[in-house]
Structure formats: C-alpha cells, structure tokens
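Every protein chain of the complex appears in place save one, which is left out.
As written, the chain order gives the labels A, B and C, with residue 1 at the start of each chain.
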Amino acid sequence: MAHDPDAIAKLFDASPFVAFLGLKVTEVEMDAGAVTMIMPMRPELARGGPIEGQFHGGAVASLIDTVGDFAVALTAGAPVPTMNFRVDYLRPSGGAYLTGRAVTRRLGKSMAVVDIDVTDSQGRLTAVGRGTYSPKVG
Amino acid sequence: MAHDPDAIAKLFDASPFVAFLGLKVTEVEMDAGAVTMIMPMRPELARGGPIEGQFHGGAVASLIDTVGDFAVALTAGAPVPTMNFRVDYLRPSGGAYLTGRAVTRRLGKSMAVVDIDVTDSQGRLTAVGRGTYSPKVG
Amino acid sequence: MAHDPDAIAKLFDASPFVAFLGLKVTEVEMDAGAVTMIMPMRPELARGGPIEGQFHGGAVASLIDTVGDFAVALTAGAPVPTMNFRVDYLRPSGGAYLTGRAVTRRLGKSMAVVDIDVTDSQGRLTAVGRGTYSPKVG
Partner (left out) sequence: MAHDPDAIAKLFDASPFVAFLGLKVTEVEMDAGAVTMIMPMRPELARGGPIEGQFHGGAVASLIDTVGDFAVALTAGAPVPTMNFRVDYLRPSGGAYLTGRAVTRRLGKSMAVVDIDVTDSQGRLTAVGRGTYSPKVG
C-alpha cells in the first residue's frame, strides 16, 4: 500500500522549515522502506567556530528527523508526527552536503521505528539517529 | 569556576545557525547550572501543514541542543561538543516563541548530562530533551 | 480515573522478573502521577568487578523500566507495554538498596512519557531514565 514518493516529496517541500534546509530526496527503496536525502551546506546551517564549513548539530538533527519521517510517509502517505528521536554525533559533519539514509526497522499500526545514518560527502559516517513516529495518517 | 554568561552568549551568537534561530538567553541560574533561552517564531521555522504557526520539530530539537550546551558552557567556558541527545515531542509547539530551560543533572570530568524542558508562550510543556555533552573545553 | 495502587502492585508482583528484583512500592503521589519503588541489593544483582556492592546497569535499567511503567498504570489500571526508554548512568549505583522515582511528564491517549530518577541509599543521583509507554490498557 505504498504511496507515490513524488507526491509525498511535494508535501514535505511545502514545509517552510524543510524548504529552508534545502532537503532533496535522492533515492527511494520501497521494499526496504528506505529513503535517502541530501542537505546542501548553506551559510545559515554552519555552526561556526574555529573550523569552517561544519554543519551545526541542530541542522544534522533536523535532517535526521525529516528523512526518518519520510520513510514512514512512504506507507502513511503524508508526513506523520515524530514521537521522539535520538541522535548520536560520531564526527564533525563538514563538507558541501550531508546525506541521510533512513531505514524502517519496524512499522506497526500505531508506532514506527526508523534508523537514520548520516554521512558526509566523502562517505564518512558522521551521525546516527533513531526515531519513533506515529504512522496514523494513511 | 563559573564563567561570565554574557561572554559565553557572545560565543554562541557567533554561530551562524544559532543566530539564524534567533536564540536569546533570558535567565541564568548559576547554582543550579541552569539556563533559559527563548526562540521566537520566524517563517522559516514553521513546519507548515494544516495548522499554521507551529514550529518544526527540527527547530525544537535545535533549541534543545543549544540551550543544553549553554548550561554546560557555564562551567566549560565555551560551547562544547554534543555527544548525543534525545527529544520527546509531547504536544504541538505553537505560538510567538518557545522557551527552553536546561538544567544540568550531572557534570563530570568527561561527561555532562542535561535535561531540557520546552514550553510554549502559554506555559504548556511541549517537548523534553536529555543530552550528553563533552565538557572538556574549560 | 485513578486506580487502586495496591491492586496494581499485586499485578506487578505477579511478574516473575519483578518478584526476582524484589521491587517494592514505597510511595504513590496520585496528583503528580508519581511512584517511588526501592530495589534491595541481592547477590545476583551485583555487577562484580573490583568494587563490591554495586548494582549491575541492567538491574538499574530494569528498575527504571518497571517504576516508570507503574506510574502509567496508575491511570491505565495495569502494566502497559514499554515502547522505549533511555537510561543515563551518572555514578556507580552501590549500597543496600536503590530508590527509583517516576514522574509522568505527559499522559496522552496513545502515549505516555515518564521521567525516572534513581538514587542510592545516601540520596545521591546515580542514574536517570526517560521512557515512552503505551497506556492503552485501562
């Protein structure tokens, strides 16, 4: 009972915050319940400090939340409420863009659990997320 | 061995992402290791959807991460790396601004644990965060 | 629509694992949705190692899970499924017993969020938990 990823993407793009982050879907794996998004660097997303060109952790968390939500939306048909998520920062997240790949671990009637890996443009794992979503929409 | 909150605030404000979020410190409780910040609504922080005027969860998470970090910085003297955090969304976060209050639960040599409560302008608890920070700076 | 704490306690005691842990309710605060339990040391709960008399982290996590569940059961009327929880270890948990106090932060129709503080017999905070429960029973 999967939905059209392009139609879902339009719903996500209609969010001012998602549009600000510049998130773009680059791959959808329907069978795995997986979605990949990229987030390009823009000046407002930088954390600043001694080393230039690093994303702020809040931007990384926002990518994690959104791509995880999109994975659930493949079944639900629209963005769903996030119940909670955890993010672990493994390395500084620098470079021209970050890639977030969300994989659904469990999709129940009232609860979905999703894992999200974030890698930099050189393929290094920089952060991992795990979220619970409320897939009641569709 | 506390540091000057105003000096720390300048370091945080120097972060492009924190400046974009518009975060402002409104209270510092040195004895409790507690800090309160507000985040005013701006169009880019909205999640959109059927109900207008709600903050996106990623913006809420960013507030949580930053105010928690500031609580550790009271001792460390500067922003420190976030190791991980968890956010639970309890209600939609709407209104003209959100308030985040961070309280240090444990400040060790290599690890600090901080609790963060987020309330809306009517005082309703809308989200809770718990983060681990690496207080090695100072 | 609160339920009788003694009746709920009997349901919890009927769990072989809870009985093994020796958990006992010591206080119920109905208005706050709060419950306090103690877990006495017994040889099987020790983590061993160079310092004797410390509880294993798994036993601490089990206390956290159970007392948090009991707080939700005050409204639900019986033990409910744990969806997820996080535990942060702040100090070694030693001594004759541990005390876990659970406070309900949010009790919705399909989701409850509970905070749990663990203290040792000298009143030191040794661990903190935060759990999401599914309060559908009652």
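Quick note on the criterion: a contact is a pair of C-beta atoms (placed from the backbone, for glycine too) under 8 Å apart; a residue touches a chain by one contact, two chains touch by 3 or more.
Quick caveat, the model's predicted, so the values are computed rather than measured.
Contact with the omitted chain, checked across C:H3, C:R47, C:R105 or C:R124, is made by C:R47. Note that of A:K10, A:K24 or A:R91, the residue touching the chain absent from this view is A:R91. In the full complex, chain B makes contact with the omitted chain through residues 83-84, 86, 110-111, 113, 132, 134. Residues touching the missing chain, restricted to chain A, are 86, 88, 90-91, 105-106, 108, 113, 115, 125, 128, 130, 132 (touch as defined at the top). On the side of chain C, the interface with the absent chain consists of residues 14-18, 20-21, 43-49, 56-59, 61-63, 65-66, 79, 81-89, using the contact rule stated above.
Quick note on the criterion: only the chains that are shown with their structure count from here on.
Chain contact topology: the protein chains form a complete graph, every chain touching every other one. Interface residue usage between chain A and chain C, two copies of one sequence, is largely shared: over half of the residue numbers at the contact are used by both copies. Centre-to-centre separation between chain A and chain B, using Cα means, comes to 21 Å. Separating the centre of chain B from that of chain C, both taken as means of CA atoms, is a distance of 28 Å.
Averaged C-alpha coordinates give centres for chain A and chain C that are 33 Å from one another. Residue positions of chain C touching 2 or more other chains, listed in rising order: 86, 113, 132.
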